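Excluded from the complex is one protein chain; the other protein chains are retained at their positions.
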Amino acid sequence: MQSLVDQIVYVSDMFGTAVFAFSGVLVAGRLRMDAFGVLVLAAVTAIGGGTIRDMILGATPVFWVRDTLYIWVILVTALLGMWLAGLPKRLPWYVLPVADAFGLALFTVIGAQKALHFGASGLIAVLMGTMTGVAGGMIRDVLAREIPMVLQKEIYATACILGGIVYTVALECEVERVLAMFVSMGVVFGLRVAAIYWHLSLPTFSLQRG
Amino acid sequence: MQSLVDQIVYVSDMFGTAVFAFSGVLVAGRLRMDAFGVLVLAAVTAIGGGTIRDMILGATPVFWVRDTLYIWVILVTALLGMWLAGLPKRLPWYVLPVADAFGLALFTVIGAQKALHFGASGLIAVLMGTMTGVAGGMIRDVLAREIPMVLQKEIYATACILGGIVYTVALECEVERVLAMFVSMGVVFGLRVAAIYWHLSLPTFSLQRG
Partner (left out) sequence: MQSLVDQIVYVSDMFGTAVFAFSGVLVAGRLRMDAFGVLVLAAVTAIGGGTIRDMILGATPVFWVRDTLYIWVILVTALLGMWLAGLPKRLPWYVLPVADAFGLALFTVIGAQKALHFGASGLIAVLMGTMTGVAGGMIRDVLAREIPMVLQKEIYATACILGGIVYTVALECEVERVLAMFVSMGVVFGLRVAAIYWHLSLPTFSLQRG
(Lines give C-alpha, C1' and ligand atoms only; values in the text may rest on other atoms or scores of the structure.)
Protein backbone atom coordinates (compact mmCIF):
# COMPACT_ATOMS: atom_id res chain seq x y z
CA MET A 1 0.00 0.00 0.00
CA GLN A 2 2.66 2.48 1.10
CA SER A 3 4.69 1.41 -1.88
CA LEU A 4 1.73 2.06 -4.19
CA VAL A 5 1.49 5.60 -2.81
CA ASP A 6 5.20 6.09 -3.44
CA GLN A 7 4.73 4.96 -7.02
CA ILE A 8 1.85 7.37 -7.55
CA VAL A 9 3.96 10.17 -6.08
CA TYR A 10 6.85 9.23 -8.38
CA VAL A 11 4.70 9.24 -11.52
CA SER A 12 3.08 12.51 -10.43
CA ASP A 13 6.53 13.98 -9.84
CA MET A 14 7.46 13.21 -13.46
CA PHE A 15 4.16 14.74 -14.62
CA GLY A 16 4.90 17.89 -12.59
CA THR A 17 8.42 17.99 -14.04
CA ALA A 18 7.00 17.87 -17.57
CA VAL A 19 4.42 20.61 -16.83
CA PHE A 20 7.05 22.92 -15.32
CA ALA A 21 9.45 22.17 -18.19
CA PHE A 22 6.73 23.09 -20.70
CA SER A 23 6.24 26.46 -18.98
CA GLY A 24 9.97 27.04 -19.57
CA VAL A 25 9.55 26.09 -23.24
CA LEU A 26 6.78 28.68 -23.62
CA VAL A 27 8.94 31.48 -22.15
CA ALA A 28 11.86 30.45 -24.40
CA GLY A 29 9.54 30.53 -27.39
CA ARG A 30 8.37 34.06 -26.59
CA LEU A 31 12.04 35.17 -26.54
CA ARG A 32 12.87 33.45 -29.85
CA MET A 33 15.55 31.30 -28.19
CA ASP A 34 17.24 28.46 -30.04
CA ALA A 35 16.90 24.75 -29.21
CA PHE A 36 19.56 24.94 -26.49
CA GLY A 37 17.85 27.94 -24.90
CA VAL A 38 14.57 26.00 -24.89
CA LEU A 39 16.30 23.09 -23.17
CA VAL A 40 17.97 25.29 -20.54
CA LEU A 41 14.77 27.16 -19.70
CA ALA A 42 12.82 23.90 -19.52
CA ALA A 43 15.42 22.31 -17.22
CA VAL A 44 15.86 25.34 -15.00
CA THR A 45 12.09 25.70 -14.47
CA ALA A 46 11.56 22.00 -13.78
CA ILE A 47 14.52 21.13 -11.56
CA GLY A 48 16.02 24.50 -10.52
CA GLY A 49 14.13 24.72 -7.23
CA GLY A 50 14.92 21.16 -6.16
CA THR A 51 18.56 21.62 -7.13
CA ILE A 52 19.03 24.66 -4.89
CA ARG A 53 17.16 22.84 -2.10
CA ASP A 54 19.51 19.84 -2.34
CA MET A 55 22.63 22.04 -2.43
CA ILE A 56 21.46 23.96 0.65
CA LEU A 57 20.66 20.74 2.53
CA GLY A 58 23.89 19.06 1.38
CA ALA A 59 21.86 16.30 -0.34
CA THR A 60 24.51 15.88 -3.05
CA PRO A 61 24.82 14.64 -5.73
CA VAL A 62 21.45 16.36 -6.27
CA PHE A 63 18.36 14.31 -7.06
CA TRP A 64 18.53 14.35 -10.88
CA VAL A 65 22.14 13.14 -10.87
CA ARG A 66 20.97 10.08 -8.92
CA ASP A 67 17.83 9.52 -11.01
CA THR A 68 18.30 10.66 -14.62
CA LEU A 69 14.65 10.03 -15.54
CA TYR A 70 14.03 13.70 -14.64
CA ILE A 71 16.46 14.75 -17.38
CA TRP A 72 14.85 12.42 -19.94
CA VAL A 73 11.41 13.83 -19.11
CA ILE A 74 12.77 17.36 -19.64
CA LEU A 75 14.48 16.40 -22.93
CA VAL A 76 11.32 14.85 -24.32
CA THR A 77 9.18 17.76 -23.11
CA ALA A 78 11.55 20.31 -24.66
CA LEU A 79 11.62 18.46 -28.00
CA LEU A 80 7.86 17.86 -28.11
CA GLY A 81 7.27 21.35 -26.72
CA MET A 82 8.95 23.03 -29.68
CA TRP A 83 6.49 21.27 -32.00
CA LEU A 84 3.53 21.80 -29.67
CA ALA A 85 4.24 25.43 -28.76
CA GLY A 86 1.04 26.45 -30.51
CA LEU A 87 -0.93 23.96 -28.42
CA PRO A 88 -1.85 26.29 -25.51
CA LYS A 89 -3.94 28.43 -27.87
CA ARG A 90 -6.06 25.44 -28.84
CA LEU A 91 -6.56 24.14 -25.27
CA PRO A 92 -9.10 25.68 -22.93
CA TRP A 93 -7.17 28.51 -21.20
CA TYR A 94 -7.34 26.93 -17.75
CA VAL A 95 -5.68 23.60 -18.60
CA LEU A 96 -2.07 24.76 -18.21
CA PRO A 97 -2.63 26.84 -15.02
CA VAL A 98 -4.45 23.91 -13.41
CA ALA A 99 -1.71 21.45 -14.41
CA ASP A 100 0.82 23.94 -13.05
CA ALA A 101 -1.13 24.17 -9.77
CA PHE A 102 -0.94 20.41 -9.46
CA GLY A 103 2.84 20.42 -10.03
CA LEU A 104 3.26 23.25 -7.56
CA ALA A 105 1.29 21.36 -4.90
CA LEU A 106 3.32 18.20 -5.35
CA PHE A 107 6.72 19.93 -5.51
CA THR A 108 5.93 21.83 -2.31
CA VAL A 109 5.13 18.68 -0.36
CA ILE A 110 8.09 16.75 -1.81
CA GLY A 111 10.42 19.63 -0.90
CA ALA A 112 9.14 19.88 2.66
CA GLN A 113 9.37 16.10 3.02
CA LYS A 114 13.00 16.03 1.90
CA ALA A 115 13.98 18.80 4.34
CA LEU A 116 12.35 16.95 7.24
CA HIS A 117 14.07 13.75 6.10
CA PHE A 118 17.40 15.62 6.41
CA GLY A 119 16.57 16.58 10.00
CA ALA A 120 15.56 20.20 9.30
CA SER A 121 13.02 21.96 11.54
CA GLY A 122 9.41 22.64 10.55
CA LEU A 123 10.19 26.26 9.63
CA ILE A 124 12.96 25.15 7.26
CA ALA A 125 10.68 22.45 5.81
CA VAL A 126 8.07 25.10 4.90
CA LEU A 127 10.84 27.22 3.32
CA MET A 128 12.28 24.30 1.38
CA GLY A 129 8.86 23.27 0.13
CA THR A 130 8.19 26.79 -1.11
CA MET A 131 11.66 26.99 -2.66
CA THR A 132 11.15 23.68 -4.48
CA GLY A 133 7.87 25.05 -5.84
CA VAL A 134 8.88 28.54 -6.92
CA ALA A 135 12.69 28.92 -7.27
CA GLY A 136 12.86 27.22 -10.68
CA GLY A 137 10.39 29.67 -12.14
CA MET A 138 12.35 32.53 -10.58
CA ILE A 139 15.60 31.47 -12.27
CA ARG A 140 13.71 31.04 -15.57
CA ASP A 141 12.45 34.61 -15.30
CA VAL A 142 15.91 35.98 -14.40
CA LEU A 143 17.42 34.26 -17.48
CA ALA A 144 14.59 35.77 -19.53
CA ARG A 145 15.55 39.16 -18.07
CA GLU A 146 12.26 39.61 -16.28
CA ILE A 147 11.54 40.41 -12.65
CA PRO A 148 10.40 37.01 -11.33
CA MET A 149 6.64 36.89 -11.73
CA VAL A 150 6.23 35.13 -8.41
CA LEU A 151 7.61 38.18 -6.53
CA GLN A 152 4.72 40.29 -7.80
CA LYS A 153 1.90 37.72 -7.85
CA GLU A 154 1.26 37.01 -4.22
CA ILE A 155 -1.03 34.04 -4.18
CA TYR A 156 1.41 31.75 -5.97
CA ALA A 157 4.08 31.46 -3.30
CA THR A 158 1.58 32.06 -0.52
CA ALA A 159 -0.19 28.85 -1.52
CA CYS A 160 3.11 26.96 -1.09
CA ILE A 161 3.75 28.53 2.30
CA LEU A 162 0.28 27.66 3.61
CA GLY A 163 0.44 24.14 2.16
CA GLY A 164 3.87 23.64 3.71
CA ILE A 165 2.60 24.80 7.10
CA VAL A 166 -0.38 22.44 6.92
CA TYR A 167 1.89 19.52 5.99
CA THR A 168 4.44 20.20 8.72
CA VAL A 169 1.86 20.80 11.45
CA ALA A 170 -0.07 17.69 10.40
CA LEU A 171 3.06 15.56 10.73
CA GLU A 172 3.82 17.10 14.15
CA CYS A 173 0.29 16.12 15.19
CA GLU A 174 1.10 12.58 14.08
CA VAL A 175 -1.36 12.60 11.19
CA GLU A 176 -0.51 9.76 8.84
CA ARG A 177 1.99 10.83 6.14
CA VAL A 178 -0.24 9.98 3.16
CA LEU A 179 -3.20 11.86 4.62
CA ALA A 180 -1.00 14.86 5.50
CA MET A 181 0.29 14.83 1.94
CA PHE A 182 -3.10 14.82 0.28
CA VAL A 183 -4.58 17.46 2.58
CA SER A 184 -1.66 19.85 2.16
CA MET A 185 -1.53 19.28 -1.60
CA GLY A 186 -5.23 20.08 -1.62
CA VAL A 187 -4.52 23.35 0.17
CA VAL A 188 -1.90 24.45 -2.39
CA PHE A 189 -3.94 23.27 -5.36
CA GLY A 190 -7.21 24.71 -4.05
CA LEU A 191 -5.67 28.11 -3.26
CA ARG A 192 -4.04 28.29 -6.70
CA VAL A 193 -7.17 27.32 -8.58
CA ALA A 194 -9.17 29.80 -6.47
CA ALA A 195 -6.57 32.47 -7.21
CA ILE A 196 -6.70 31.78 -10.94
CA TYR A 197 -10.49 32.06 -10.88
CA TRP A 198 -10.50 35.08 -8.55
CA HIS A 199 -7.86 36.83 -10.60
CA LEU A 200 -10.38 37.15 -13.40
CA SER A 201 -12.46 39.66 -11.55
CA LEU A 202 -9.84 41.55 -9.56
CA PRO A 203 -7.46 44.18 -10.93
CA THR A 204 -3.86 42.98 -10.35
CA PHE A 205 -2.66 46.08 -8.59
CA SER A 206 -4.85 45.21 -5.64
CA LEU A 207 -2.47 42.29 -5.06
CA GLN A 208 0.43 44.68 -4.68
CA ARG A 209 1.55 46.20 -1.46
CA GLY A 210 4.52 48.54 -0.85
CA MET B 1 35.69 36.17 28.24
CA GLN B 2 36.00 34.41 24.88
CA SER B 3 32.45 33.24 25.30
CA LEU B 4 31.30 36.82 25.97
CA VAL B 5 32.96 37.90 22.70
CA ASP B 6 31.18 35.08 20.87
CA GLN B 7 27.88 36.23 22.33
CA ILE B 8 28.51 39.81 21.22
CA VAL B 9 29.42 38.55 17.72
CA TYR B 10 26.23 36.47 17.62
CA VAL B 11 23.98 39.36 18.63
CA SER B 12 25.79 41.63 16.14
CA ASP B 13 25.35 39.01 13.44
CA MET B 14 21.58 39.10 13.99
CA PHE B 15 21.64 42.91 13.92
CA GLY B 16 23.58 42.80 10.61
CA THR B 17 21.09 40.27 9.26
CA ALA B 18 18.21 42.62 10.10
CA VAL B 19 19.96 45.64 8.52
CA PHE B 20 20.70 43.74 5.29
CA ALA B 21 17.17 42.32 5.23
CA PHE B 22 15.75 45.84 5.57
CA SER B 23 17.79 46.96 2.56
CA GLY B 24 16.08 44.15 0.62
CA VAL B 25 12.68 45.36 1.86
CA LEU B 26 13.41 48.87 0.56
CA VAL B 27 14.31 47.57 -2.95
CA ALA B 28 11.17 45.39 -2.98
CA GLY B 29 9.11 48.41 -1.98
CA ARG B 30 10.49 50.50 -4.85
CA LEU B 31 9.44 47.74 -7.28
CA ARG B 32 5.93 47.43 -5.80
CA MET B 33 6.46 43.78 -4.95
CA ASP B 34 3.98 41.83 -2.87
CA ALA B 35 4.57 40.44 0.62
CA PHE B 36 6.29 37.32 -0.71
CA GLY B 37 8.58 39.42 -2.90
CA VAL B 38 9.49 41.51 0.13
CA LEU B 39 10.33 38.35 2.06
CA VAL B 40 12.44 36.88 -0.77
CA LEU B 41 14.42 40.07 -1.32
CA ALA B 42 14.97 40.48 2.44
CA ALA B 43 16.16 36.88 2.78
CA VAL B 44 18.34 36.91 -0.32
CA THR B 45 20.10 40.12 0.76
CA ALA B 46 20.63 38.98 4.34
CA ILE B 47 21.70 35.35 3.90
CA GLY B 48 22.47 34.98 0.17
CA GLY B 49 26.19 35.62 0.50
CA GLY B 50 26.66 33.26 3.43
CA THR B 51 24.60 30.58 1.67
CA ILE B 52 26.80 30.60 -1.45
CA ARG B 53 29.89 30.61 0.79
CA ASP B 54 28.67 27.54 2.67
CA MET B 55 27.73 25.70 -0.54
CA ILE B 56 31.18 26.41 -2.04
CA LEU B 57 32.97 25.26 1.12
CA GLY B 58 30.70 22.24 1.50
CA ALA B 59 29.52 23.49 4.92
CA THR B 60 26.10 21.94 4.44
CA PRO B 61 23.37 22.06 5.61
CA VAL B 62 24.06 25.82 5.36
CA PHE B 63 24.16 27.98 8.48
CA TRP B 64 20.51 29.10 8.58
CA VAL B 65 19.25 25.51 8.31
CA ARG B 66 21.24 24.71 11.47
CA ASP B 67 20.22 27.92 13.31
CA THR B 68 16.76 29.12 12.28
CA LEU B 69 17.03 32.35 14.30
CA TYR B 70 18.37 33.97 11.09
CA ILE B 71 15.07 33.17 9.36
CA TRP B 72 12.99 34.51 12.25
CA VAL B 73 15.00 37.75 12.23
CA ILE B 74 14.33 38.08 8.49
CA LEU B 75 10.61 37.31 8.89
CA VAL B 76 10.21 39.93 11.62
CA THR B 77 12.28 42.49 9.68
CA ALA B 78 10.23 41.91 6.52
CA LEU B 79 6.91 42.24 8.38
CA LEU B 80 7.97 45.29 10.37
CA GLY B 81 9.75 46.67 7.30
CA MET B 82 6.55 46.83 5.27
CA TRP B 83 5.02 49.05 7.95
CA LEU B 84 8.21 51.06 8.51
CA ALA B 85 9.13 51.52 4.84
CA GLY B 86 8.58 55.25 5.25
CA LEU B 87 11.01 55.33 8.17
CA PRO B 88 14.22 56.07 6.19
CA LYS B 89 12.83 59.46 5.15
CA ARG B 90 12.40 60.46 8.78
CA LEU B 91 15.83 59.22 9.96
CA PRO B 92 18.99 61.26 9.38
CA TRP B 93 20.22 60.09 5.93
CA TYR B 94 23.42 58.52 7.27
CA VAL B 95 21.79 56.09 9.74
CA LEU B 96 21.09 53.27 7.26
CA PRO B 97 24.43 53.48 5.38
CA VAL B 98 26.32 53.43 8.68
CA ALA B 99 24.30 50.46 9.96
CA ASP B 100 24.94 48.76 6.61
CA ALA B 101 28.69 49.46 6.96
CA PHE B 102 28.62 47.76 10.36
CA GLY B 103 26.85 44.71 8.93
CA LEU B 104 29.27 44.59 6.02
CA ALA B 105 32.28 44.70 8.35
CA LEU B 106 30.95 41.90 10.53
CA PHE B 107 29.82 39.66 7.64
CA THR B 108 33.25 40.02 6.01
CA VAL B 109 35.10 38.89 9.12
CA ILE B 110 32.63 36.06 9.84
CA GLY B 111 32.96 34.84 6.25
CA ALA B 112 36.77 34.89 6.32
CA GLN B 113 36.72 33.13 9.68
CA LYS B 114 34.49 30.32 8.42
CA ALA B 115 36.69 29.74 5.36
CA LEU B 116 39.83 29.49 7.53
CA HIS B 117 37.95 27.17 9.88
CA PHE B 118 37.32 24.89 6.87
CA GLY B 119 41.04 24.80 6.12
CA ALA B 120 40.98 27.27 3.20
CA SER B 121 44.04 29.40 2.41
CA GLY B 122 44.33 33.12 3.21
CA LEU B 123 43.46 34.11 -0.38
CA ILE B 124 40.26 32.06 -0.27
CA ALA B 125 39.42 33.49 3.17
CA VAL B 126 39.60 37.04 1.76
CA LEU B 127 37.40 35.96 -1.16
CA MET B 128 34.88 34.24 1.09
CA GLY B 129 34.73 37.23 3.43
CA THR B 130 34.05 39.54 0.50
CA MET B 131 31.48 37.14 -0.93
CA THR B 132 29.67 36.92 2.42
CA GLY B 133 29.54 40.71 2.49
CA VAL B 134 28.47 41.50 -1.06
CA ALA B 135 26.94 38.48 -2.85
CA GLY B 136 23.54 38.81 -1.14
CA GLY B 137 23.15 42.37 -2.38
CA MET B 138 24.21 41.23 -5.85
CA ILE B 139 21.48 38.57 -6.03
CA ARG B 140 18.96 41.12 -4.72
CA ASP B 141 19.89 43.49 -7.55
CA VAL B 142 19.72 40.71 -10.18
CA LEU B 143 16.21 39.77 -8.99
CA ALA B 144 15.29 43.46 -9.19
CA ARG B 145 16.63 43.41 -12.78
CA GLU B 146 19.42 45.88 -12.02
CA ILE B 147 23.14 45.59 -12.70
CA PRO B 148 24.48 44.88 -9.20
CA MET B 149 25.34 48.22 -7.62
CA VAL B 150 28.45 46.79 -6.03
CA LEU B 151 30.01 46.14 -9.46
CA GLN B 152 29.92 49.84 -10.25
CA LYS B 153 30.59 51.35 -6.81
CA GLU B 154 34.17 50.42 -6.12
CA ILE B 155 34.71 51.30 -2.49
CA TYR B 156 32.04 48.91 -1.21
CA ALA B 157 33.68 45.60 -2.11
CA THR B 158 37.17 47.09 -1.86
CA ALA B 159 36.52 47.74 1.84
CA CYS B 160 35.71 44.03 2.29
CA ILE B 161 38.83 42.95 0.42
CA LEU B 162 41.14 45.19 2.47
CA GLY B 163 39.43 44.20 5.74
CA GLY B 164 39.73 40.54 4.81
CA ILE B 165 43.43 40.94 4.02
CA VAL B 166 44.06 42.69 7.35
CA TYR B 167 42.20 39.93 9.21
CA THR B 168 44.01 37.08 7.46
CA VAL B 169 47.48 38.66 7.75
CA ALA B 170 46.88 39.51 11.41
CA LEU B 171 46.00 35.86 12.16
CA GLU B 172 49.10 34.67 10.25
CA CYS B 173 51.16 37.02 12.45
CA GLU B 174 49.58 35.36 15.48
CA VAL B 175 47.64 38.43 16.55
CA GLU B 176 44.91 37.38 18.98
CA ARG B 177 41.65 36.50 17.18
CA VAL B 178 39.50 39.07 18.98
CA LEU B 179 41.98 41.88 18.31
CA ALA B 180 42.33 40.83 14.64
CA MET B 181 38.55 40.85 14.37
CA PHE B 182 38.06 44.32 15.77
CA VAL B 183 40.93 45.86 13.78
CA SER B 184 39.76 44.38 10.48
CA MET B 185 36.12 45.28 11.17
CA GLY B 186 37.39 48.79 11.88
CA VAL B 187 39.09 48.83 8.46
CA VAL B 188 35.92 47.81 6.60
CA PHE B 189 33.67 50.11 8.64
CA GLY B 190 36.09 53.06 8.49
CA LEU B 191 36.58 52.75 4.73
CA ARG B 192 32.83 52.52 4.10
CA VAL B 193 32.00 55.49 6.32
CA ALA B 194 34.83 57.47 4.70
CA ALA B 195 33.50 56.47 1.27
CA ILE B 196 29.98 57.55 2.16
CA TYR B 197 31.27 60.91 3.35
CA TRP B 198 33.73 61.32 0.44
CA HIS B 199 31.06 60.37 -2.08
CA LEU B 200 29.31 63.62 -1.29
CA SER B 201 31.98 65.73 -2.88
CA LEU B 202 33.21 63.51 -5.72
CA PRO B 203 31.43 62.87 -9.00
CA THR B 204 30.70 59.14 -9.29
CA PHE B 205 32.21 58.68 -12.74
CA SER B 206 35.65 59.16 -11.22
CA LEU B 207 35.10 55.80 -9.53
CA GLN B 208 34.66 54.12 -12.88
CA ARG B 209 37.42 52.64 -14.95
CA GLY B 210 37.23 50.73 -18.23
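As written, the chain order gives the labels A and B, with residue 1 at the start of each chain.
In the analysis below, a residue touches a chain if its C-beta (ideal position, glycine included) is under 8 Å from a C-beta of that chain, and two chains touch if they have at least 3 such contacts.
Just so you know, these numbers come straight off a predicted model, no measurement behind them.
Of the options A:5, A:35, A:95 or A:194, the residue whose C-beta touches the omitted chain is A:35.
When the full complex is taken into account, the listed residue touching the unshown chain is B:55, out of B:35, B:55, B:75 or B:175. Here the missing chain is touched by one residue of B:91, B:151, B:179 or B:194, and it is B:151. Within chain A, the residues in touch with the undisplayed chain are 28-29, 31-37, 40-41, 51, 55, 58, 60-62, 64-65, 68, 71-72, 82, 85, 142-145. The chain not shown here touches chain B at positions 55-58, 60, 115, 118, 120-121, 123-124, 127, 138, 142, 145-148, 150-154, 156-158, 161, 207-210.
The rule is short, and it goes like this: only the chains that are shown with their structure count from here on.
Mean C-alpha position of chain A lies 31 Å from that of chain B.
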